[in-house]
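A single protein chain has been omitted; all remaining protein chains appear in their positions.
Labels for the chains are A and B, by order of writing; each one numbers its residues from 1.
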Amino acid sequence: MISTLGGFTLFLALGVTLYAAAAAVLGARQGREDWLASSRNAVLAHFCLVTLAIFLLEYALVTSDFSLRYVVNNSTRGSLTRYKIAGLWGSLEGSILLWEWLQSLMAALVVARYSERGPSGCRQLMPYVQAVLQGISVFFLLLMTFAVNPFARIFPIPPDGRGLNPLLEVTDMLIHPLLLYSGYVGFSVPYAFAMAALITGRPTEEWLRITRRWTVVAWLFLTGGIFYGGWWSYRTLGWGGYWAWDPVENASFMPWLTGTAFIHSVMIQERKRMLRVWNLVLVTVTFSLVIFGTFLTRSGILGSVHAFADGPVGAMFLAFLALVLLFSFGLVAYRSDQLKGHGELDSIVSRESAFLLNNLVLVGICFTVFLGTIFPLLSEAIRGNKISVGMPYFNKVSVPLGMALLLLMGIGPLIAWGRASLNNLQRNFLKPILGAVAGTAVLYALGMRHPEALAAFALCFFVIGTIVFEFVVATRTRARTMGETFLAAFGTLLLKSRRRYGGLIVHLGVVIAIIGIAVSSVYKVEREQTLRSGESLTVGRYTVRFDGMEAGERPTHILVWANLMALQDGKPLGELTPGQRFYPNQQSPFASVDARYHWSEDLYVILSSFERDGSSATIKVIINPMISWIWIGGVVILLGVIVAVLPERRLALLTIRAKAQAA
Amino acid sequence: MSWKKALIPLACVPLIILLAYGFRTDPKAIPSPLVEKAAPGFRIAVYDGDNLSLEGLKGKPVVLNFWASWCYPACYEEAPLLEATWRKYKERGLMMVGVGIQDKEANAREFMRRFNFTFPNGPDPGSKISIDYGVYGVPETFFIDRQGRIAYKHVGALSPDVIEEQVRAILKEK
Partner (left out) sequence: MALVCASLLTPLTILAAAPSPPKAEAGSSSPDTDERVRDVASELRCVVCQNLSVADSPSDLAKEMRDLIRELLQQGKTREEIKAYFVSRYGEFVLLEPPKRGFNLLVWGLPFAALLVGACGVYLAAKRWTRRGHQAAPPPDPAYAERVRRELKERGGSSGS
């Protein structure tokens, strides 16, 4: 019953979506306000229908309705309820439904937020924005109606499901896909506005202003999703790393790169009305990369940890990607004459130039990652051989570019708009440069010799120096002129220039993460040894003693683990129990990592193999210095974005009220 | 709109074509560089038997099969086929050798017993032979001709047609 109802709901949603798009476009062209109103209602109805479909599938999952093939493939009767819920996005069909639900939600939010209250320009744009957003939904609904129906039946009805992949039955599964998909889908909104601006020929500065906050929030979700994915990999997959330059990881990284470039270059367009065509291209490329990413994940053309491919889905995604590219770039080409900016630069040495370079580097990294990702395919197409482009390549090419980006992060926020005078440069950069030199000298004196690490640290110190310098100088000036205390001045500064200081906090977070990345990769120490009971393995300051094996039954698997005692400088640190999980349906066991996580360094232990009689085990010990700084940096980025996008009116009211109460 | 402008959207077309090409390839199928080359030598300690080396089989066509008891379902599907082919062709001079990789002896023996393997099988300690033959999964089968060259490599479970054809091919040569 659910199957028919669910299928019908999606089919109905498809119809409503098509109607919403058509009514919006026709209403705009004919000037029929009633059609426009009807299309807005249709957008909301679309959201309600897809929500109903989600609810139906969740209901089937939670009640273990095994008449649906999707429920069989993604849950078992014995799973915990929250994993049954998460099973919704466990594999292909459900993930498409989730994506479409987020898409319909965003479209509804856009309609609710911008239709009535927005600036007047919105009214012209909105019908086309809706049409584009609904058009995207049409694709996903078509996918589900004709290719990958989440409500497909299975017969005969099996007694129990096959269950989620065991790697996914963790709390992380409840968070990571939602974060990532929200980011992906979020970028469709600025894209839709961009297309609407192109179609209507309205000035593009307008839609940038309208969607600025939205873009930043979408960026935040994408950033959060990427960081969270790395954190999850690190704690779970058992190889001690967090990023393998896997094609699907790259697929999430590429739109992040162009999205970041976009967020920066729109600041130039807002100020100088320049780079119009470039920004339109950037937002199109960002959205196209999002589609490309889901294409990679679902088509199976590149092997990957994430790929869950099947049938005609890949071809349909490719067709959609082709449509998006041709349509968008066609529009850009069509309007390119009208879009020519009249902007000017006062000087090459200016913040504008820094932003241009920022875009150059970010797009450069994106191009490199893209090339590396599809090169095996290209090589096979042209030479007929199979090659790999893996970690060593990506690390080699991204490190120098990352350093360039670091440098720009330090220079950009402090260099003046327009023309940067020598005085300005000296005032703003002398102290941070000196600080960087001093800091690097200290590190060198303490024994750090690795050239890349030293260079990275020098740049990081520089950037931190510029950020702290900026905060301190501005706060001190304000405190002095306004007569406020340092702390109060700091708070007011944050609230008044949220974009600027939020942005600086985000940069700080990025630097912290880069420090974590640099240190943990350069100074990572690994030892693997086979130990008999009572023997120890020493790495650096740590000693790990093998005390024997144990095994136990768990609800869904058999867990075998090694009892290890970890000592630091001879003092007991605690027990560690890395193990392997054996699932009935899986050929090879899954690693169960154990580690002592600490902000200074992680002691990470893996059980590589063991003798069946438990007499010996091969243990791998990895020390990852400062790797937690990566996750800490991610949190700082989150805080920075929150500061940057806090709504103005509410805060102003709060501060006024607070002052009134104090008076 | 001038034709120059049309170039911008059209520039995307080669990319689309490349991605479409991707549908015809299988990212998991890795061509072996050993085909048409001399087969690497091996020495196997046959279960319940003596050591067996490739050198000792010179002049005979050899079917070298890599299996594992934990390789389900593929190895289980092709095992009866292997045994049947062995029985059919052993009089004609065919040699068949099985290598159980990454298996505990008890499990390997159980696998052999289950399918009544009468051709020589042995373990591969340290996976040296597997690595030497570029094995990256199970099952894999190598058809070695009388000159000791690898005529064909099959990845995955064998089908009756393939094994017939390949065995005939390596038997035919003089």
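Rule of thumb we're sticking to: contacts are C-beta pairs under 8 Å (C-beta built on N, C-alpha and C of every residue); 3 or more make two chains touch, one makes a residue touch a chain.
Keep in mind that this is a model prediction, so the values were computed, not measured.
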Touch assignment to the omitted chain, from A:4, A:81 or A:388, lands on A:388
Contact with the hidden chain, among A:124, A:379, A:563 or A:577, goes to A:379
Among the options A:439, A:491 or A:614, the absent chain makes contact with A:439
Which of A:166, A:203, A:364 or A:614 touches the missing chain? It is A:364
The missing chain sits against chain B at residues 30-34, 40, 102, 126-128, 130-134, 136-137
Per the touch rule stated above, chain A touches the missing chain via residues 238-241, 244-247, 274, 303-305, 343-348, 352-353, 356-357, 360, 363-364, 367-368, 371-372, 375, 379, 382-383, 385-393, 396-397, 401, 435, 439, 442-443, 446-448, 450, 464, 468, 472, 519, 522-523, 525-530, 537-541, 588, 591, 599-601, 606, 608-609, 618, 620, 623, 625-626
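Convention: only the chains that are shown with their structure count from here on.
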As the complex stands, chain A meets chain B at residues 295, 299-303, 314-315, 318, 321-322, 325-326, 328-330, 332-334, 336, 374, 377-378, 380-381, 385-386, 587-588, 612
Note: in the complex, chain B contacts chain A through residues 1, 5-9, 11-13, 15-16, 18-23, 25, 27-28, 30-31, 70-72, 104
